[in-house]
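With one protein chain withheld, the remaining protein chains of the complex are depicted in position.
For chain A:
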Amino acid sequence: MDITEVPVSQDNKGKKKKNKKAKKKSVSQEGNGESVGVETKEEKMEKSEPAFPPTFSVSEIKNKQRRHLMFMKLKQEKRKQKMQIKKKKKKEREALGDKAPPKEVPKTIENQRVYDETTVDPEDEEIAFDEGTDEFSAYFNGLTNPKVLITTSDRPRGRTVRFCEQLATVIPNAHVYYRRGLALKRIIPQCVARNFTYLIVINEDRKVPNGLVLCHLPDGPTAHFKISSVRLRKEMKRRGKDPTEHSPEVILNNFTTRLGHSIGRQFAALFPQDPQFVGRQVATFHNQRDFVFFRFHRYIFKNEKKVGIQELGPRFTLKLRSLQKGTFDSKFGEYEWVLKRHEMDACRRKFQL
C-alpha cells in the first residue's frame, strides 16, 4: 500500500525507473478506483502481497520458482504497457488523419551507412573512361560472347557436383568439366585457347561448397568469394519447373562503390548481353551489407498490375574475399582489394560493395 510514500533511496537507475512506473500505476488505479473498487483492491492485494523493500528487483528473489513467476509477471506487465502505448499512438494517428506526422523510419545499419568516398558518380568522366577500357569492355561493346567453364576442386562429392550442374543450367553456354587434378594455372591457357571468357571454380569442404573463384579470361580480373547457404533445387519449396535454355535477364542491385561496380560488371559479363524475353527468367544478384544474394526466378504478368514470380533455384550467398588483377595467381598476383577482417569490418556501418 505504501509504495508511493517511501522515499526513493539512491540506487542504480534501472531500479529507479521501475519505482516510478509503480508510482504511476498506483495513481492511475486510484483514479478509476471508485468505479470498480473491488478489482483494484484485488490487484493491490496482489501487488502488496510480497512485502519487499521499495528497491526490489526480481533477481533478488532466492526461490527459483517464485523468481520465475515474478519475472513472468513483470514481463507481462511490461508487454501490456507497451501494447497500450502502441494502441494509443495508433488511435492518435487515426484521429489526426492526414495531418499525422510521418512515420519514423527505423534505423538500420544500411541506412546509417558511413559515406564511402568511392561511390561512383555516373557522370564522372574519369571513371567512365576507366570502366570503358577495362577488361570487360570487349563484352560490353558486344565484341565477345560469354563462354563459361565450370569446374570444382579435386574429387567433388554429392552436393557440389549437383550445384555445378544446376549453375550450368542458370548460366547459358556453360560447360561443366571434371577437374582431373589439374592445376588452375595450366587450365587457364587452355581455356583462353578455346575462347572461354570465364572460369568458375567451386571449392568444397566436407562435401559442402564453400568457395567460388570467378576468373575472367583472357586477362583477369579474378574474384574470390566465400559461398554459403547453398540451396539446391530439390531442397526448395514451391519451386517452378526446371529452367529453359533461354538466356535470362540479369538484375544487379546495390553495387554502388568502385569495387562494387567492378564486381557487378564481372557478374553481368557472365550472361549474354541480349536476354531472351520469351524465357521470362531473371537472375538476380542482390547486394546487401556486402553479401551478394543470388536468386533465379521465372516471372509472369498476370494482368496489367500484378506479376507472379516463381523461384527456380538454386540460391546461394556470396561474400567477396579478394579481387585480384590478372588471371588466377594467388602467389604472385597483385590484389586490387583484399578483405582484411578486424581491420576493415571494425565499423559495422561501413560497407565495401
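Just so it is clear, a contact is a pair of C-beta atoms (placed from the backbone, for glycine too) under 8 Å apart; a residue touches a chain by one contact, two chains touch by 3 or more; residues count from 1.
FYI, contacts and distances are computed from a predicted model.
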Choices "Ubiquinone biosynthesis O-methyltransferase, mitochondrial", "WD repeat-containing protein 74", "Exosome complex component RRP41" or "Zinc finger protein 511" - which one is the UniProt name of the chain not shown: "WD repeat-containing protein 74"
Touch with the omitted chain, as defined above, among A:Ile127, A:Val161, A:Leu232 or A:Val282: A:Ile127
Option touching the unshown chain, where A:Thr118, A:Asn141, A:Gln190 or A:Gln288 are the choices: A:Thr118
Hidden partner chain, residues of chain A it touches: 10-13, 117-118, 124-127, 129-130, 133, 258, 325, 331-338, 340, 343-344
